[in-house]
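A single protein chain has been omitted from the complex, and every remaining protein chain is retained in its original position.
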Amino acid sequence: ETTLFFGEAGPNRGARADALNWFVEDVAERTGGELNFDVQWGGALFKADAAAQAVADGVADAGTIIAVYFPQEMLAYGIADLPVQNPDPWVGMKATDELMRNSDAIAQNLADQNLVYIGTYTTSAVHIGCKGTAIRTVEDIEGLKVRGVGAYGKTFADFGANLVNMSIYDAYQGLDTGLLDCSQGYSYAVGALNQQEVMDSYTLLNWGQVGALGIFMNKDVFDGLPEDQQQALMEAGKGLSDEFGRLINADNEAAIEKMKEAGVEIIELPAEERGKLVEKGNTYLEEWVAQADAAGLEGEALLDEYRALIEKYQAERDEQGYPWERG
Amino acid sequence: MLSRIEKLLLDLAVIAVIALGLLITVSVVLRATLNSGIPDTIVMVRELMVAAIVLPLASTAAARANIVVEVISERLPRRTQDWLVVLGSAVGLLALAPLIWAGWREAVHTLESGSFFFGQLSLPKWPGRVLFLFGVTFCWIRLAVQMTGDISTIRSGGHVLVPAKHNPHEEV
């Protein structure tokens, strides 16, 4: 019987924690109780911005890595953070998961860092909530003080937003005092942090997600496990996106309801306006391709493959529904 | 020689504090007046924090400003207290050694891999790591020199520790 350390920067509550607990139980079940995890929550072992190095060095045998903290080391995985049109959490996770699992180039790149990819979560679709104003067209963004993250934030800046640096936990007070006009976020996070109390409008961008966060393992430790346990880890990792997709969809819907009850106006950004966001965001896709090429990863080909996978899973969802809805 | 480098490092830390104070103030003023800002303020402030906190480490050691508990030791003979100071330095050398080894690996890793921070400017990760390695290494050298100095002071019959100004038995 083996017990491995798992380092997780987040708390043991919420959809991500539920999905991680599911993963741990699934691994135990598949190995007949032979392989277990001792999860250290809340960054007790290391913070999110030290995760890649910490897992590679064996501080924990496995851990959650968020790619945005490692734009160089997690370059390939960062494809899931790009502002391509990719708003469905489940579709995004399946596409990312398949890409990460099947590309030898990515596996080799990770192996060079002593890491093995196991499975993926996502933050789900990027939307934006505002106080005292509302974003109905991209022109409305000009001159607003916005808390923006990643390539999405950069694109808001390109449309004339003034980016304000602050964490998602400070956004409540920022919106409340007027330091911020708008804050980029995810529906479930708005609900969890009660930001609906300080928002007047919430614009559904249906644009993309920050999807590059997932479970990785120390390669030496992984290689040292018997083959059936390696198999169990990979199978559980594959199932993670289905389980997390189910949890996050429910959470997001509940959060939107909570916002409506609080009197927040829910705005759907028109398709034409979304097109403008996607187009402006292309700069950052090109930037990523150039970086990937420089790292020997054939960026354009990976991006094409990723887009094809998004279409594949969108079609699967449209034809068969989400896995948890299929009787 | 050592004390001059120490002073220089302390002054560099002062410059880092001024820089991060100005950086934040200017970005607030720009936001409040022109509705604009300085990109990647957070990343730059974090890197400056490393300089501000780590570069004075050697000065802190030299000034014997590391905080200690004296409630038991001050009741011991003066000679024993001197040796306890040496023990404290020895434990410090032990505690800092793994930081130097890991700091070296991190500095090399970030330099070789070209790691950078996500942000509008894609600033490199190596400067903070190199500063950390430098500050801790210099503190280690300073402590080692201080410890050998203390040992020879004791050997020659002198005392390392100036007795405290207060009387330990006065109403505790």
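As written, the chain order gives the labels A and B, with residue 1 at the start of each chain.
One rule holds for everything that comes next: a contact is a pair of C-beta atoms (placed from the backbone, for glycine too) under 8 Å apart; a residue touches a chain by one contact, two chains touch by 3 or more.
One rule holds in what follows: contacts and distances are computed from a predicted model.
Participant: The complex has one chain missing from view, so what does its UniProt entry call it, picking from "TRAP transporter large permease protein", "Phosphate-binding protein", "3-oxoacid CoA-transferase subunit A" or "Pyruvate dehydrogenase subunit beta"?
Facilitator: Choosing among "TRAP transporter large permease protein", "Phosphate-binding protein", "3-oxoacid CoA-transferase subunit A" or "Pyruvate dehydrogenase subunit beta", the correct UniProt name is "TRAP transporter large permease protein".
Participant: On chain A, what residues meet the omitted chain?
Facilitator: For chain A, the residues touching the absent chain are 5, 11-14, 38, 40-47, 49-50, 53-54, 57-59, 165-166, 169-170, 172-174, 177-179, 192-194, 197.
Participant: Which residue numbers on chain B touch the omitted chain?
Facilitator: 10-11, 13-14, 17-18, 20-25, 27-28, 32, 42, 45-50, 52-57, 59-60, 63, 65-74, 81, 84-85, 87-88, 91-92, 94-96, 98-99, 101-103, 105-106, 128-129, 132, 164-166, 172
The criterion applied here is as follows: only the chains that are shown with their structure count from here on.
Participant: If you average the Cα atoms of chain A and of chain B to get two centres, how far apart are those centres in Å?
Facilitator: Comparing mean C-alpha positions, chain B is 37 Å from chain A.
Participant: Tell me, which parts of chain B touch chain A in their complex?
Facilitator: Chain B reaches chain A through residues 31, 35-37, 39, 41-42, 106, 109, 113-118, 120, 122.
Participant: Quick one: which bits of chain A touch chain B in the complex? Just the residue numbers, please.
Facilitator: Result: residues 53, 68-73, 143, 145, 150, 154, 157, 162-165 of chain A touch chain B.
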